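Encoded as structure tokens, here's the structure I'll be asking about.
All protein chains but one are shown at their positions in the complex.
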Amino acid sequence: MSFLLSELATRFDLGLKGFPEAEIRTVASLQDAGKGDISFCTGRHHFSELEETKATAVILHPNISEQYQGNALLSENPLLAFSKIARLLHPEGRKPAGIHPSSLVHAEAFIHETACVAENVIIEKSVKIAAGCEIGAGSFLGEDTVIGEDTVLKNNITLHHKTVVGKDCILHSGCVIGSDGFGHAHEEGHWLPIPQLGKVVIGNDVRIGANTAIDRGTLGDTLIGNGVKIDNLVHIAHNVRIGDDTAIAACTGIAGSVNIGKRCTLAGQVGVVDNISICDDAHFTGQTAVRSNITDPGVYSSGVLLEETHSWLKNATRFKQLNLLFKQVRDLIKNRTDEAGSGQ
Amino acid sequence: MSFLLSELATRFDLGLKGFPEAEIRTVASLQDAGKGDISFCTGRHHFSELEETKATAVILHPNISEQYQGNALLSENPLLAFSKIARLLHPEGRKPAGIHPSSLVHAEAFIHETACVAENVIIEKSVKIAAGCEIGAGSFLGEDTVIGEDTVLKNNITLHHKTVVGKDCILHSGCVIGSDGFGHAHEEGHWLPIPQLGKVVIGNDVRIGANTAIDRGTLGDTLIGNGVKIDNLVHIAHNVRIGDDTAIAACTGIAGSVNIGKRCTLAGQVGVVDNISICDDAHFTGQTAVRSNITDPGVYSSGVLLEETHSWLKNATRFKQLNLLFKQVRDLIKNRTDEAGSGQ
Partner (left out) sequence: MSFLLSELATRFDLGLKGFPEAEIRTVASLQDAGKGDISFCTGRHHFSELEETKATAVILHPNISEQYQGNALLSENPLLAFSKIARLLHPEGRKPAGIHPSSLVHAEAFIHETACVAENVIIEKSVKIAAGCEIGAGSFLGEDTVIGEDTVLKNNITLHHKTVVGKDCILHSGCVIGSDGFGHAHEEGHWLPIPQLGKVVIGNDVRIGANTAIDRGTLGDTLIGNGVKIDNLVHIAHNVRIGDDTAIAACTGIAGSVNIGKRCTLAGQVGVVDNISICDDAHFTGQTAVRSNITDPGVYSSGVLLEETHSWLKNATRFKQLNLLFKQVRDLIKNRTDEAGSGQ
């Protein structure tokens, strides 16, 4: 498959600089690109690579188009333009429709004739799989699971009973959806599990990362909104609700009954304590501990900065006397003020 | 299945307020409850929901029973009472006994006739599965694995050779038990793996979360006590020992040869360095880094509080000068004292 540069410009409504007939076949990074490749440059820190690239064309922001003398497509959002062109040039291969004979499908399950069920899949009673779905090898779909159109499940995935997944989703390998919430009542020093009677409901256009775990609700459901993107090894506890278009990076843990708004971003290893609410458009940098409600949009952080362990240990030790230090300084200031007063 | 409110009161030894003949069929949250539902209220922050609930009955602490005019069961521990009633009304469906023909069971394995082995399970030589167990689809049980009575393994679980699991346990999907410990000797700049010759021994009534990993011991065993509850995506390294009734929340990592006492709680994302001991009844809030022995029961934390990134960065930068600041303040105090002394 190949396109003329002018065809790409027209199709994605981009500006064009240079030779319109240049033929584009694949995408590549600035360093690796050669003849037939289109690449992209998102900013100043890539100018040296831009200078040396052998790409047939580059996608650039109009503001920096002067930096580059070769063929270019111009976009206010070069990454987005690149992403669309990459999807055009490298369409994802879909597996052919049909159920592999090694898979075990319950007689009362419904699988659309255009769906693909790969090897060694287990599909229990009353499961519904819509048109265009792909269910990867080794996956398990518990009773009453429902999968919307064109959703892809990769390999060795577990969806527990009653899980609902919307359309156009992608669930990566090893994820577990609908495991029991971690809820226990205390009884004479022991923990008695609380029955977990809810389910997990996932919207449309959602991405779930590899080996991520999402627990079912205790009463009521765990809800993942439309357009939510979740990275690898993320934990989402029972009854969490995540608003549309929120993105959650790897190794983040969200405790029970947390409400997260729309368009939030949680960077890697963020932790959120149970039973709090986070408003729309709140953003958290990596490893931030969110211990209370967030009511204002903004960017939030916690933690301290890395330093050499030798000096860090001194500072970290001092941290335990920080409140004391504040008192000492307050006294010093008070004394000064008293003196200044008495000196007058 | 349904019960009269008075039957529930008698069976679980609870106080009763209101109409004893009220018929209870299911449990629900205060918001979602309707006719035939019983709900519960654990405290003040749910009073507004309590006021508006349409539940047929609510479980309450006697201290707050005045807050509610409807039918109520009274308990010192409403969550526990709720949990017991929920288990009664919504008993877990057990799968029928038998070995699915797609599973591969070694001729020298023993599987009790009342146990259920689901689809595509691999059971190696000398495995022993006791009465009432359920082994979920896609799981692998290595040689000499032993599973106690009524233990449930969910799906796509891996138990490596010689793992011992007690009775009444539940292991959630995707967990890996008995993987090699991360132990290496240094040899001329390279890492030589140390053979991991021990195993994992799990007590009775233990819960292991989805995609959690527990490594086998290097010499001697990794030991998980009775009643221990472990959440999703937890890492437990070689030769860790965890005392009875300790609970460990998601994304926590425990390094090698750590000893944790009884009845401890570790919240989410806690980290514990290797070769330390934690006494009984120690509790750790989320993301706490435990870097040395804990010898006294209590509640422990580390980390700093979240704030807007803009101001956080200023404070976090200052942290690196904290020890210096202490010296400056010490000098200021010393100077003051000297002056005060010389002034006399």
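For reference, chains read A and B in written order, and residue numbers begin at 1 within each chain.
The rule is short, and it goes like this: a residue touches a chain if its C-beta (ideal position, glycine included) is under 8 Å from a C-beta of that chain, and two chains touch if they have at least 3 such contacts.
Keep in mind that what you see is a predicted model, and the values were worked out from it rather than measured.
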Query raised in the report: Which of B:T42, B:S65, B:S179 or B:S277 sits in contact with the chain that's absent?
Result: B:S179
Report summary line: Answer key for A:A247, A:I276 or A:V299 versus the chain not shown reads A:A247
Query raised in the report: In the complete complex, which positions of chain B touch the hidden chain?
Result: 104, 120, 122, 138, 140, 156, 158, 160, 174, 176, 179-180, 182, 184-187, 189-195, 197, 211-213, 215, 219-220, 233, 235, 237, 251, 253, 255, 269, 271, 273, 284-285, 287-292, 298-305, 307, 311, 314-315, 317-319, 321-322, 325, 328-329, 332, 335
Requested in this report: In the full complex, which bits of chain A touch the chain not displayed? Write them out.
Outcome: 27-29, 31-32, 77, 79-80, 82-84, 86-87, 90, 92, 102, 118-120, 136-138, 154-156, 170, 172-174, 205, 207, 209-211, 227, 229, 231-233, 245, 247, 249-251, 263, 267-269, 286-287, 303-310, 312-313, 316-317, 319-323, 325-326, 329, 332-333, 336
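Quick note on the criterion: only the chains that are shown with their structure count from here on.
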Report summary line: Note to self: chain A rotates onto chain B (CA fit) by an angle, in degrees and to the nearest 5, of 120
Requested in this report: Starting from the mean Cα coordinates of chain A and chain B, work out the distance between those two points in Å.
Outcome: 25
